[in-house]
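A single protein chain has been omitted; all remaining protein chains appear in their positions.
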Amino acid sequence: MSNLEVERSIEAILMVVDEPVSEVILAQVLEKPVEEIEIALAHLITTYDDRGFALRKVNGGWRFYSNPDYHAAVEKFVLDGQQSRLTQAALETLSVIAYRQPVSRARVSAIRGVNVEAVMKTLVTRGLVEESGIEHESGAILYKTTSYFLERLGLSSLEDLPALAPYLPNLDGLDEILDSLTD
Amino acid sequence: MSNLEVERSIEAILMVVDEPVSEVILAQVLEKPVEEIEIALAHLITTYDDRGFALRKVNGGWRFYSNPDYHAAVEKFVLDGQQSRLTQAALETLSVIAYRQPVSRARVSAIRGVNVEAVMKTLVTRGLVEESGIEHESGAILYKTTSYFLERLGLSSLEDLPALAPYLPNLDGLDEILDSLTD
Partner (left out) sequence: MDLSLEESADVNAASGAFSVHLDNFDGPFDLLLQLISRHKMDITEISLSLVTDEFIAFIRSLEASGEGWRLDQATEFLVVAATLLDLKAARLLPSGEVDDEEDLALLEARDILFARLLQYRAFKEIAATFSERIITADKFFPRVVALDPTLSALLPEVLIGVGPQRFAAIAERVLTPKTIPLVSVEHLHLPLVSVAEESRLVVEALRRSKSMSFRNLVSDADNTLVVVARFLALLDLYRQGVLRFDQVVALGELQISWTGSQEGDVEVTDEFDIPVFLVQDEPSEGSANV
């Protein structure tokens, strides 16, 4: 793998990760010495000099961020573009989490039939959903609703959620069906 | 705001969004005509030609993606990235629905020449196809493709589906065949 390919691979990875990534992890994945990764990162930074984004090391890891020079545009976008009302997709995902919590993202995805990654992130950002431990077998992160969710829905506790119709398949049956689908 | 500033602002915004953003929203936030935003996006794309990432419009909105040339490196980071493959039967049924929507199951069956019940069920469960009202005369349920379908195919809208015409012989060819039959 050439220097250029190392740089492009680092860009590709950092463009899709949410959490900052350390040089050591990048070195492991790309099977290159850490020094080489450091040189590549240092060179990459210079190529973004006149861009709307920047590559920064925060908290021991690397991530792309917006360039602070364009902070005004980003703020305006967040305030204008984001609706305070939840989208239909967010509502549906939230309802699955509320009635099946604690639940992993993969399980919510299987029930909704679509990738819910972006919607889950929005729900966490909006403070309606939070992490709640790890599923033992799979090691997947589990999610539950927050007290802010109850507050926004006007409920005093989860027990006040209206009961679902009894004809819905119980959790065991549903799990079986879902497992057969995600095979 | 100069052209360069518009481009840099777009980059800054797209770096923080959790959902694809349309030209119209970008135009509103940056207070520029939509045409100018389109020109800026088209130019930005060319500046990423030799990068590890790419700017793409999928399902009506723009966002950053990793460059597919480096997908192997990215896959090591993405845990639930593995998408299960569709069978040939599912693909063929999906293609009929995509081009004939909204369409009843009976009509899809007639074109495919086989019972498509199980396949339709899978496509609905997978979130690729959904119900879309009732056919007036027959009372049959109509089906259409979803926005998730567009996402999975990397299409920006249904209009971007490849034209069906090249796959069907032109009228001249058909006439020739018909002429030879009446010899």
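As written, the chain order gives the labels A and B, with residue 1 at the start of each chain.
The definition used in the following text is that contacts are C-beta pairs under 8 Å (C-beta built on N, C-alpha and C of every residue); 3 or more make two chains touch, one makes a residue touch a chain.
Quick caveat: nothing in here was measured; it's all calculated off a predicted structure.
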item: Chain not shown: contacting residue from A:M15, A:L30 or A:L142; value: A:M15
item: Subunit A residues that touch the omitted chain in the full complex; value: 12, 15-16, 18, 64-65, 74-75, 78-79, 82, 84-86, 91-92, 94-96, 98-100, 111-113, 117-118, 121-122, 124-128, 152-155, 160-165, 168-169, 174, 177
item: For subunit B, the residues touching the chain missing from this view; value: 14-16, 18, 53-54, 56, 58, 63-66, 68, 71, 74, 78, 81, 83, 86-96, 98-99, 105, 111-122, 124-125, 141, 151-155, 162, 164, 167-169, 173-174, 176-178, 180-182
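FYI, only the chains that are shown with their structure count from here on.
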item: Distance between chain centroids, defined by C-alpha means - subunit A, subunit B (Å); value: 23
item: Contacting residues of subunit A [partner subunit B, same complex]; value: 5, 7-13, 15-17, 21, 29-30, 50-53, 64-67, 69-71, 73-74, 76-78, 80-81, 105-106, 109, 112-115, 118, 121-122, 125, 181-183
